[in-house]
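On to subunit A.
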Amino acid sequence: MNERQIQFFQYLFVLSFTLFDLAVLSWIGRLIYIALQLKDTVNGSLGIAIVAGSLFLVLLGVFHYLFWGLKRAKEQV
Partner candidate 1 sequence: MKLSRRNFMLTTATGLGAWGLQACRGRGGAEAIKAVEQWKNQLKQTRFALCDGCAARCGLNCEFVDDRLVGIRGAALHPVNQGAICPKGLDLKHQRLDEDRLRVPLRRKGPRGSGEFEEVSWESALTQVTLAIQSSPQATSLLGGQYRGSTDDLFQTFLQALGSPHYLRLRCLQPELPGEHLRRMQGLDSPVAYDLAGAKVVLSFGCNLFEGWQSPLYQARVLAGDTDLIQIDPRYSLTASKARVWAAPHPGTDGILALGLANILLREGLYDAGFAHRWIKGFEADQTDRGPVQKGFKNLVLQGYGPERVEALTGIPARRLYQIAHLFGGGGPSVALAERGPGYGQRDAYSKMAIHSLNALVGSPGRVGGMTLQARPPLTPLGPALRADNDPLSALEAGEIKTLLLYRSNPLYSSAARTRWAAALDKLDLLVSFATQMDETSRQADLILPDLHSLERWQDDVTLHQAGVSLYSLSSPVVEPWGRGRASEEVVLELARRLNLHSLAFPDYPSLLRLRAEGLFQARRGRIPQAREDSEIQQLLMKQGYWQAQYDDFASFWTALQAQGVWLDEQASYRGRAHLMPQGNFDLRPLLQEAKQPWVAPLHRGGLLLVSFKPFALSGGRNANQSRLLESLAGPFGTAWEGPILLNPTTAKARDLRTGDLARLVSSRGELVGPVKLTEAVGPALIFLPFGLGHEFFGKRGSGRGVNPNHLLADFGPNLVGHSYVELSKVEAG
Partner candidate 2 sequence: MDRDFRHEADAVLMRPIFERPKYFYPLLGFLLSVIAWAAYCYYLQFNLGLGVTGMNQPVSWGFYVTNFVFFIGISHAGTLISAILRMTQAEWRRPITRIAEMITVAVLGIGGMNVLLDLGRIDRVANVFMYGRYQSPLLWDATSITAYMTASALYLFIPLIPDIAILRQHATGWRGGLYGVLSLGWRGTERQQKILNRCIGFMAVLVIPIAISVHTVVAFVFSMTLQPMWHSTIFGPYFVAGAIFSGLAGLIIVMAVLRWVFHLQDYLQPIHFNYLGLLLLVMSLFWFYFTCAEYLTAYFGNEPGEMRVFWSKMTGEYAGYFWLMVMCNFVLPLPLLVWRRFRQVTGTVIASLLISVGMWLERYIIIVPSMANPRGDLLEKGHYTASYVEWSLMAGCFALFVLIYLLFSRLFPLVSIWEAREGREKTLEIVAARVERYKLGEGRLKEEQ
């Protein structure tokens, strides 16, 4: 595998993680939407969603920090 291919798969890797994370986030959003629509324990749902949502955002952030950080650090050498 040449460097280009490796890079491609690395981007694919980071993209799929990002997509996964966004999928989870959109699922959480969907749950909130349903709760609002059906007036089904909106406050509780919002509470849980805020905690869970920010957690996934943080995880996304960590991964991207790591990925881009390592990439840049490599180039600095």
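As a selection rule, all candidates are chains of the complex that A comes from, given by their letters.
Definition applied: a contact is a pair of C-beta atoms (placed from the backbone, for glycine too) under 8 Å apart; a residue touches a chain by one contact, two chains touch by 3 or more; residues count from 1.
Values in this document were obtained by computation on a predicted structure and should not be read as measured data.
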Candidate from this complex that touches subunit A, chosen among 1 or 2: 2
Subunit A - residues contacting candidate 2, complex: 1, 5-6, 9-10, 13, 20-21, 24, 27-28, 30-32, 34-35, 38, 40-41, 44-45, 48-49, 52, 55-56, 58-59, 62-63, 65-67, 69-71, 73-74, 76-77
